[in-house]
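Heads up, one of the protein chains got dropped from this complex, but the rest are sitting where they should.
Up next is chain A:
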Amino acid sequence: MTLLPSAPPPKKLGLVIDLDVCVGCHACVISCKEWNTGGYGSALSDQDPYGADVTGTFLNRIHTFEIVPEGGEIVGEAGDARIVHFPKSCLHCDDAPCVTVCPTGASYKREEDGIVLVDEDKCIGCGLCAWSCAYGAREMDLAAGVMKKCTLCVDRIYNETLAEVDRVPSCVRTCPANARHYGDLSDPGSNVSILVAERGGFDLMPEQGTRPVNKYLPPRPRDRLADKAMPLAENSDGAKGFFAWLDGVLDRI
């Protein structure tokens, strides 16, 4: 049934992604594709995989943005522009338009934990849910003709045959920089809720009215290169003992 759950789910499982930490290595993209091509539902196909025009289905992609501060320079050695790597997958929205537009009941939001899933046996591949998603979280698999999306690795997180440390989404388990966090965002005491509260986690495109569960943590403020008038190597403040004496002698020579 493509109505949203009538009551708020008791749990809101989701991801918190730290934009200060992500290094843009794309390891989560690859681990996601690897796990999900052999897991829930049909495989994530590639078209023309060894040709010049290769394209395929991914549930998680890393975009890279350049942010130039007000009055700042363009990217350069001493400029203030910065690069932010931006992982993006399904945000498992509370008001998921992709669920309510589905004509067949294939797209649904789980009542127990808020995960948004596609029942591929019911999907007719009309593509309307992908149109309704402002975030580009859904991609039609061109081989299977059904809609694919992030499952929050529903076949890992509840999988008791896996070691407990592995019962998290594949992207979270893989991230070498620990930029991705998984937990229950409805519980204010959970690791992810604390991160969101402490770091000022935010929603993507709140104006779309989708109320995403996943949150993003902003990059921490950075020292401006221009504020450091003297290069570190030319500064001898705080030298003690022999080095303070040597510093004085050398200054006097």
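Some notes on this structure:
Heads up, the rule we're going with is that a residue touches a chain if its C-beta (ideal position, glycine included) is under 8 Å from a C-beta of that chain, and two chains touch if they have at least 3 such contacts; residues count from 1.
Note that in this section contacts and distances are computed from a predicted model.
Among the names given as "Branched-chain amino acid ABC transporter permease", "Molybdopterin-dependent oxidoreductase", "Dimethyl sulfoxide reductase anchor subunit" or "ATP synthase subunit a", UniProt records the absent chain under the name "Dimethyl sulfoxide reductase anchor subunit". In the complete assembly, the contact with the undisplayed chain comes from A:V101, out of A:V101, A:V154, A:A177 or A:I194.
Residue-wise, the contact with the chain that is not shown comes from A:P69, picked out of A:P8, A:G38 or A:P69.
Checked against the hidden chain, the listed residues A:D113, A:E139 or A:D184 yield one contact partner: A:E139.
Considering the complete assembly, chain A touches the hidden chain via residues 1-4, 19, 29, 53-58, 61-70, 72, 80-84, 86, 88, 97, 99-106, 122-128, 130-136, 139-142, 144-146, 202-209, 216, 218-219.
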